[in-house]
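Removed: one protein chain of the complex. Kept in place: all other protein chains.
This part shows subunit A:
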């Protein structure tokens, strides 16, 4: 609870709302004690005195009554009526909602049908109907406004109650023989109160407005008694000649409702856990780049070469070093595998190349990615955009989430083509069909008009590949493209990628956690752990003689067919949290060969540049592996 108030206080606008509201309420409470003129005494000799005139700070109205005094009394009345309506609506609505949600079944059905009916009315119309029946008057306006808000509370509270009514602690209370009334009072109610508070804080402003509105129409408070709405209503006839009589009550309503809305937003933000983590911020078109160290020179002349790449996630005051200095390069027609557990930084490495890491919270803090000699990190948006999809294309995991659900696959393919080659739609469509054929989708002419949800997982991933091929890129970065697919489909997709590589001379960076896939497809492989490459080299060499203990343990996790019964070795422990990496080897805590020297200093990646390079001071040898 104190955390809640701290969050509320941190929100400066909400605090301002709280202070203003506090002042208004205080003044309203003190009104009877203040030395004010009688709000209802008419004095026609002093009609329409302007503000700041003697004896009437805010002037007088059409009957010569002191506006300041009327404003204070009116505010008092409006606040009282608005809050009363909110409390009545919240209490009755919550009671109805709890009963419907707690008992469920038929009770729920009947009640919620009624609530739906009431909600089918345009809001104010229902209030008008109720006032029409009860007759004009402030009390009746209060009843009407409370009544039309009951369905809103009932529906919200019911939703929460349904969730609670099926929780274990409620079942436990039932089994212990508690009565329904007691369960509701002790188990359900405490859990729905925060929801009631949020709903009230967001609606009380409305209710003050609505009662003021009814009074404005002449259906609420009746003369001589006046709330803010009826003051405004009476002033309307003198709007043009004496606007101050309208402005005074109008501005007061505005101040009150605005303060309540600010406060309500603050309460909602403080209680909504999603906003606490800052999760509701949207990624920008390109990843933020904040490189403090000098940009490294291109190391070799590969098609794409990444040097000392560092990418961090900055969440509040924590820094997660997702990628901590990665070097990679890929040649035309080559397939490079990046392998590692989830969270090892392999996807973030791949996404950093084209500035696709979600930012905030992602920031590229160092290194370079040279494509044909040009650094992509920190390149202007327009440059990156023209390269994305055209020269460097991506294939993602889980095509159901990565394809747009509301456009046909054809539209999405056509868009990919036209993003870089402005061609007429019909022509692009022909190209899209041929793309679908090239990834071996049967009936491409018909399938082009399907939506993603109408296709199978394998077909969707073929569409994803077709989209990546749309502009004949040089490099395809495939981020676990087969992880969401079953094994036979996986094999088909892999052989398709392999064929495309041979036919078109594509360079592929293939990200996976599966050594079987690496063996099948990749020329070279890089093993990542805690944001760094721990071993890299030709696939055959690494598969036959892994030098890093992590690589060998990772390979031991892969079950093999026809190898008889073998104990599948899970790696004990978990990868280290990348916001708090240990000195030295990040794998030390899980390594069976760990020595004190492993934890003293940073360990470089060493080995022949064309052979197997490893980040380990006690690498595995053939003999040590046999004993492991």
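Throughout what follows, a residue touches a chain if its C-beta (ideal position, glycine included) is under 8 Å from a C-beta of that chain, and two chains touch if they have at least 3 such contacts; residues count from 1.
Here, contacts and distances are computed from a predicted model.
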item	value
From "Glutathione ABC transporter permease", "Cell division ATP-binding protein FtsE", "Aspartyl/glutamyl-tRNA(Asn/Gln) amidotransferase subunit B" or "MoaD/ThiS family protein", the hidden chain's UniProt protein name	"Glutathione ABC transporter permease"
Hidden partner chain, touching residue among A:199, A:387, A:441 or A:533	A:387
Touch criterion as defined above, residue of A:132, A:193 or A:601 at the omitted chain	A:132
Of A:31, A:161 or A:246, the residue in touch with the unshown chain	A:246
Touching residue (missing chain; options A:416, A:497, A:534 or A:547)	A:416
Candidate in contact with the missing chain, chosen from A:285, A:332, A:505 or A:573	A:285
Candidate in contact with the missing chain, chosen from A:24, A:232, A:267 or A:304	A:232
Contacts of subunit A with the absent chain, listed as residue ranges	113-114, 116-118, 120-126, 128-136, 205, 209, 212-213, 216-219, 232, 236, 239-240, 243, 246-247, 250, 253-254, 257-258, 261-262, 265, 279-283, 285, 351, 354, 356, 358, 381, 385-390, 393-394, 396, 398, 401-407, 415-416, 419-420, 451, 453, 464, 467, 470-471
